[in-house]
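Left out: one protein chain. Kept in place: all the others.
After this line comes chain A, so read on.
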Amino acid sequence: MKTVKHKILVLSGKGGVGKSTFSAHLAHGLAEDENTQVALLDIDICGPSIPKIMGLEGEQVHQSGSGWSPVFVEDNLGVMSVGFLLSSPDDAVIWRGPKKNGMIKQFLRDVDWGEVDYLIVDTPPGTSDEHLSAVQYLSAAHIDGAVIITTPQEVSLQDVRKEINFCHKVKLPVIGVVENMSVFICPQCKKESQIFPPTTGGAEVMCQDLKIPLLGKVPLDPHIGKSCDKGQSFLTDAPDSPATLAYRSIIKRIQEFCGHHPPKEEHLIGS
């Protein structure tokens, strides 16, 4: 971890809001600059989606004297996931907490990331072993902060408030919230619909209430799902989509946050 400059956790209380999708595209976006070294760590032990989304299904992890080597998508983008350790797509990782913690510790300690500018950690939904372990093992080496993903409806926000609460409890700074699946634009008539209606004001109202930055709102574009299924970067597949523009603006804000809060600084933002 000493060779990693910035560490970002991607969290949500809620499942299925697009954490892995966001983590993957944050990684792609940052890695578009060849001079930026990016690492993506998937600690969702039960549902490791990152290999699929990054087009790395079936890849194997190698061990060397200096530890495990991540799988490289590009020269400057390396990925590690428990998915690479499973021999079949049907293999289930049915582990209790302590074993999951052990694996996360190994990932964080034994992967030879090299010199990395940004380490993005994709997490499973919830507030449990994986999250506690990640924060515990990473905090000694300074975490820049957490990006929290939600969708507009109250059932998601309900869980996200708990997640923000969790961040406060463990003194993890919150970089901000991303509202995913915000609005759907019909490809036929181009009119907008809200598939997941913000019955209580969406992320905007929640962020105002909790005084946390809203980093951006990403519309629901069916191409995102298709790109993920094919293991390709949506940012390059559909460069003009409003969703791509939203992603890029959010990525920029995250970079700005990390730039303003260089490593070794101990002050806590947002707590």
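By definition in this document, contacts are C-beta pairs under 8 Å (C-beta built on N, C-alpha and C of every residue); 3 or more make two chains touch, one makes a residue touch a chain; residues count from 1.
The working rule: contacts and distances are computed from a predicted model.
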item: Hidden chain of the complex, named as in its UniProt record, picked from "Tetraspanin", "1-aminocyclopropane-1-carboxylate synthase", "Cytosolic Fe-S cluster assembly factor NUBP2" or "Calcium and integrin-binding family member 3"; value: "Cytosolic Fe-S cluster assembly factor NUBP2"
item: Residue in contact with the excluded chain [from A:L138, A:V177, A:L220 or A:I250]; value: A:L220
item: Sole residue of A:V61, A:V93 or A:L245 that reaches the chain not shown, by the stated touch rule; value: A:V93
item: Omitted-chain contact residue, chosen from A:H6, A:H25, A:K52 or A:R253; value: A:K52
item: Contact footprint on chain A, counting only the chain that is left out; value: 13-17, 20, 45-47, 49, 52-53, 89-98, 100, 124-129, 131-132, 151, 153-155, 158-159, 161-163, 165-166, 169, 184, 186-189, 191, 193-197, 199-200, 220, 222, 225-226, 228-229
